[in-house]
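Here the complex is missing one protein chain, while the rest keep their positions.
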Amino acid sequence: MTRADGRENDELRPIKITRNWLDHAAGSVLVEFGKTRVLCAASASTGVPRWRKDSGLGWVTAEYAMLPSSTHTRSDRESVKGRIGGRTHEISRLVGRSLRAIIDYKALGENTIVLDCDVLQADGGTRTAAITGAYVALADACASLGERGALKGDPLTGSVAAVSVGVIDGEPRLDLPYEEDVRAQTDMNVVMTGDGNFVEVQGTAEGEPFDRKLLDALLSLAEKGCADLTRIQQEALRG
Amino acid sequence: MTRADGRENDELRPIKITRNWLDHAAGSVLVEFGKTRVLCAASASTGVPRWRKDSGLGWVTAEYAMLPSSTHTRSDRESVKGRIGGRTHEISRLVGRSLRAIIDYKALGENTIVLDCDVLQADGGTRTAAITGAYVALADACASLGERGALKGDPLTGSVAAVSVGVIDGEPRLDLPYEEDVRAQTDMNVVMTGDGNFVEVQGTAEGEPFDRKLLDALLSLAEKGCADLTRIQQEALRG
Amino acid sequence: MTRADGRENDELRPIKITRNWLDHAAGSVLVEFGKTRVLCAASASTGVPRWRKDSGLGWVTAEYAMLPSSTHTRSDRESVKGRIGGRTHEISRLVGRSLRAIIDYKALGENTIVLDCDVLQADGGTRTAAITGAYVALADACASLGERGALKGDPLTGSVAAVSVGVIDGEPRLDLPYEEDVRAQTDMNVVMTGDGNFVEVQGTAEGEPFDRKLLDALLSLAEKGCADLTRIQQEALRG
Amino acid sequence: MTRADGRENDELRPIKITRNWLDHAAGSVLVEFGKTRVLCAASASTGVPRWRKDSGLGWVTAEYAMLPSSTHTRSDRESVKGRIGGRTHEISRLVGRSLRAIIDYKALGENTIVLDCDVLQADGGTRTAAITGAYVALADACASLGERGALKGDPLTGSVAAVSVGVIDGEPRLDLPYEEDVRAQTDMNVVMTGDGNFVEVQGTAEGEPFDRKLLDALLSLAEKGCADLTRIQQEALRG
Amino acid sequence: MTRADGRENDELRPIKITRNWLDHAAGSVLVEFGKTRVLCAASASTGVPRWRKDSGLGWVTAEYAMLPSSTHTRSDRESVKGRIGGRTHEISRLVGRSLRAIIDYKALGENTIVLDCDVLQADGGTRTAAITGAYVALADACASLGERGALKGDPLTGSVAAVSVGVIDGEPRLDLPYEEDVRAQTDMNVVMTGDGNFVEVQGTAEGEPFDRKLLDALLSLAEKGCADLTRIQQEALRG
Partner (left out) sequence: MTRADGRENDELRPIKITRNWLDHAAGSVLVEFGKTRVLCAASASTGVPRWRKDSGLGWVTAEYAMLPSSTHTRSDRESVKGRIGGRTHEISRLVGRSLRAIIDYKALGENTIVLDCDVLQADGGTRTAAITGAYVALADACASLGERGALKGDPLTGSVAAVSVGVIDGEPRLDLPYEEDVRAQTDMNVVMTGDGNFVEVQGTAEGEPFDRKLLDALLSLAEKGCADLTRIQQEALRG
C-alpha cells in the first residue's frame, strides 16, 4: 500500500525553511511541511515576567494560533469569540515547553523571547512544523541578541525538532498530512533534541487502543523523522 | 523636499498583488504596499446570517487583524487578551462596508463571503492595503462561485480600492509608510470605486486641525492614488 | 421638497445646552439636538495613565454609551453582554480624539479628564451631540480646575463642535434625525473647531457611492452647521 | 439630634416622580429621592423568554445600573470592564423580584416587560428609588399595553414601593442620603405593597449586630415610609 | 400537618460538622445540614488587599460556589461559562459580610483569610450551611494563626450561624430542605451572632407578600434555630 502523495511510510513531506521572512522580528521563519505553512517569529525583549525578576535568568515562551482561512473550512477567529480554545492553549504550551528544553536560562540573562507560531495554511502536523520552525527562529534571535552583546553566553544547549507519526490502515507512517491525520487510528507527536533524546511524547488512540509493540514502532519512526528534520534545520541555519 | 524612500509626493509604493496564495480559500491574495504585507482570504459559504434568512439576498463581511509579530515592536495577541481592541473593530467594519458598496446582494443570492485580512507585516497603510487586496480576493471568490453555478448574476457592480494620504511637514503625500504616518499632522484614508466615486472618506487631524484648502488637496491626491490602484487591480485580475 | 419637521435643508434642529445638570461632576451638560438627549459629564482627577507618567502632560479621554431604553426599540445592555460593540468603541474613540484636538496638554498638567457621554434618548446624531455637549462640559471642568489652582495655563486652545450631514432623496441636508438617517444614501459626520478648521471628516456611502461634487456640497453644509453650533456653545458658556 | 438636611427621623426626602420622561418607552419615569435621580424605563415586547414559551404567562424583569458620573467619585463603566459587579447583579435581581410580586402573569399574557433603572445621580437609596419609580413606569406600560388590546386582564395586583432605613448614632432614621448611609451601623431596605405587606426585607449590620428590639423599630419606620411613598405614587399616576 | 422527613416545624435537620477535612488549609470543615454538604476551607495568607495596605488591619472574604454535580439536575460550570452568576455573587458577598461581623480587624493584623465554601451536595439551605460551617473553619484558622504568633490578639469577637425559615402551606418552618424550599410562599435567611443579635435578615415573598405578624413569627423561629446551631458549633469546636 502506497501513500496518496507517493511517499514511503518513513519519508517526510518536502520540508522548506525560509529564514528572515519578516523585517522586524529578531528571528523569523516560514516553515513548510508540504502544504502546511507556519510563520514562526521570535521577538526578543529586555526583562522577564514579574515572577522571575532579579533571578538573573531569562525566559522563553510561545503562542500558537491558526488564521481563520488556514483550514479547509474557515474556522472562527478566537479573538472574536473572546476565548482561546483548549487545543490552542495546549499547543502553545507544548511549543513553549519544547523550546525551553534546550535553553540555558543563565546564558540568556534577563531577556524574554516570545515565539509566535501562526499557521497560515494547515494540512496536518501544524504543531510539529511550528516547533521545528520555531527552533530556527529562536536560533536566529539568539544570534542577533549575541551580536548586540545582550547575552551572557550561548543560550542554546542543543536543537529541537518535532514530527507526527500515526497508524493508518494498520501501518505506522511518518509526518501525516490532513487526509491521513483524520483517518489515523493512533496519532503521536514526538519532540526530540538534535542529539536524539526525547523532550515530549504525546500519543493518543483516536480509535483502537494500541499495544506496546505498535507504540515501539511509532517511537522508532519518530526518531528517524526527527533526525531528518535536525539535518534540514542545520542546513537552513548554515545557508 | 524628497521622501525618505525617494518617491514623489503623489507616487504609490511598489504594489504587488499575488493571487491564489492559499490552497483552500475561494479567493486569496497576498497584497504588498512596500513592506506592508496583508493576506486577504475570501471564504464563501452557503446561507446567510439569521437576520437575513429567506430574503434571497447575500452577505459580505470582513475581519481584520494583525499578527503579533507584524509590528515594529511585538503587540499582544487579541485572542489572548480576550477582547478585540477598538482599532481592530473599527477597521474590520470599514473593510466590510467598503466591499459591500460594490456588491449586488440579489445577484449574490443567499451566500455569505467572509474576507479575512490578516496583516503579516505592518509598515503603514494596512487598512488601505487590506481593502485593495480584499477586492481582488472577493472577485476571485465570486468567479469561483459563478463557475460552481451558485450565483444568480454577477455580484460585483464595480471595483473598490483604498489609499492613505497625509500632510507631512506641510506637504500632502500619497500612501504613507509607518515612518511618515507617525509624523503626519493630518491622516486621511479614502476608499473609492473603480469609476471614481467615493465610498469612505475618513480624515483625522492628528496634530493641527486642517483648513478646507488642504482637505481639498488631500482628496485630489487620493483620487489619483485610487485610480492607480484600480489599474493595478485590473492587471492582477487579468494576469 | 420640505423636511418632515418643517426645517430648511441647512437648518439645525432646536439645540438646547443645560449646564451643571449633575451635582458631583467637574462639568456636566445635558445637550439636546431635537429629541436626541445626551448627558455629558467631565470628571477630573489628579494623575495620568501609566504610559504618560512624569511627562508633565495631561490627558483627556471619552466614553460613549447608549442607555438600553434610549432607542426606538430597546437595545441590549453592553455590560450584560460583557462586551462593548464596535460602534460604541468607534464613537468613544472619535469623541476623545475630537476633544484632544483643542487641548494643550502642557497647560493641563498631569491631570486626567474623562468625558462620559451617555445617550438618554436617541433620535439621530448622537455622536455629534455628544461631541458638541462634551466640549461645554470640558470647558466647565477646566474652569473648575483653574479655580482650584490645579492648572499650569489655559488647557483649551479653541472650541470644538460636530454635526451630521447627509443626502436624502438626492438633497444634501444638515443634522439628520433618525427617520432621515435611515433613509440617507450618504452620511457624513464632521467635527470642526470654532475657528473653522476640520478635526474629523467621516463620510460613508450607505447606498450609492458619491461623487466629488456632492462631497464638496456636504462639506460646505457641515461648515455652516458647525459655525451655528459654535455660536450656541458660546452663548451657553456665557449664560 | 437633628439631621443634616433638617428632616425628622421618620421623614422622607423630597420625592419627585416625572412620568413620560422619554418618548419611545412604553412607560418612563424620572424619580428623585432628594438628589438621587433614577431613570426608570419600561419596555414592552411581545413574547417571553424561551423557558416560558407557550405557557400563556408573561414575564417582568429588571436591569439596574449606575452611570459612571453618577457617583461622588467617577466609577468605572461595567461594560468597559466586561463584567457586571456583584452589587449591580444583586440590585437588578431585587428590583425584578419586587415588581414580579404584584404581577398577575396570566393577565399579562405572553408579553415581556423589561424595567431599566439607570441611576443618573446617586445620593443614597438608589435601589429603593429604582423600585419606587419602576412601579410607576410599569403601571404606565401596562396601561399602554391595555390600550393596544395586548392584555388578557389587569396585570397589576397591587402597587409596590421601597425605602431604606438605618441606625445612625443609635437612632433609627428613614430614607438615608449618602452621608448618612456611610455612617449607618445598620442598613435595611424594605419593599412593601401598597396594602401594607412585605415583599422584601434586607437588613445588614454594617457595624454592630442589632437586637430584636431595634429590628422591630426599623421595620415600623419602613412601614411608615412605604405608606408615604405609596401615596405619592398614586398622586403621580392620577396627575 | 407533619413534615415529609418527620421533623417538627421548629426542628433543624441532623447537623454534622467535621473539622480538618482537608490537610492543607488553615481550617477546613465539612458541614452537613441533612443531605446538604458544604466544604468550608479557610486559607490564611500574610498581607491584605491593596486598598487596605499599611492600615494595620486584616481582611476576611468568602467565595461560594456549587459543584456542577451537586444539584438534582447537573448545572453548568461557571468557570466554563466564563461568568459568575448573580446568585453566586450574592451569596459570596453574604457569607463574607456575615463573617466580618464578628472579626476584630486590628487583632487580626495585616493577614487575609479567604473562606471557600464549595457545595458538594445541595438540598436546600446551602448558604446558611456555608455560613455556619465557615465560622468553624475560620475559628480553626484563627487558632492556627495564633499558634504561629501571627496575631495581635483574638480576632473573633463572637460566633456566627445562619438558618433558613419559610412559610409552607401557611405554616412557619425551620431549616427548609429543597422540596420545602421550592414550595415556600416566603423564604427568609437569617444570620445571627452566638449572643443572639442579628447580622443579616433577608426575607423574600416568593408568592404572596407577607404581613408583619408572619414576619415576626419567622424571626422568632430563626432565633431558635440559630441558638441551636450555635450550641452545635461550640460542641464541634470543643470536640
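A, B, C, D and E label the chains in the order they appear, each numbered from 1.
Operating definition for what follows: contacts are C-beta pairs under 8 Å (C-beta built on N, C-alpha and C of every residue); 3 or more make two chains touch, one makes a residue touch a chain.
Everything numeric in this text was worked out from a predicted model, so none of it was measured.
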Contact set of the excluded chain (shown chains only): A, E
Absent-chain contact - pick from A:Leu57, A:Val80, A:Ala107 or A:Val201: A:Val201
Contact residue for the chain not shown (choose from A:Arg83, A:Lys152 or A:Arg183): A:Arg83
Omitted-chain contact residue, chosen from D:Arg19, D:Lys35, D:Arg83 or D:Arg100: D:Arg83
Residue, one of A:Ser79, A:Gln121 or A:Thr193, that touches the chain absent here: A:Thr193
Where the unshown chain meets subunit E, residue by residue: 22-25, 28, 35, 39, 41, 43, 45, 63, 65, 67-74, 77-84, 88, 114, 116, 118, 120-121, 123
Positions on subunit A contacted by the hidden chain, ascending: 83, 85-87, 89-90, 92-93, 97, 101, 188, 192-193, 196-205, 208-212, 215-216, 219, 223
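Keep in mind that, in the parts below, only the chains that are shown with their structure count from here on.
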Length of the shortest touching-chain route, subunit A through to subunit E: 4
Chain nearest the global centroid, as defined over all protein CA atoms shown: C
Cα-centroid distance, subunit A relative to subunit D, in whole angstrom: 59
Where subunit C and subunit D are represented by their mean Cα positions, the distance between them in whole Å: 33
In subunit E, residues with contacts to at least two other chains: 83
Chains grouped in pairs wherever the two touch, ordered by label: A-B, B-C, C-D, D-E
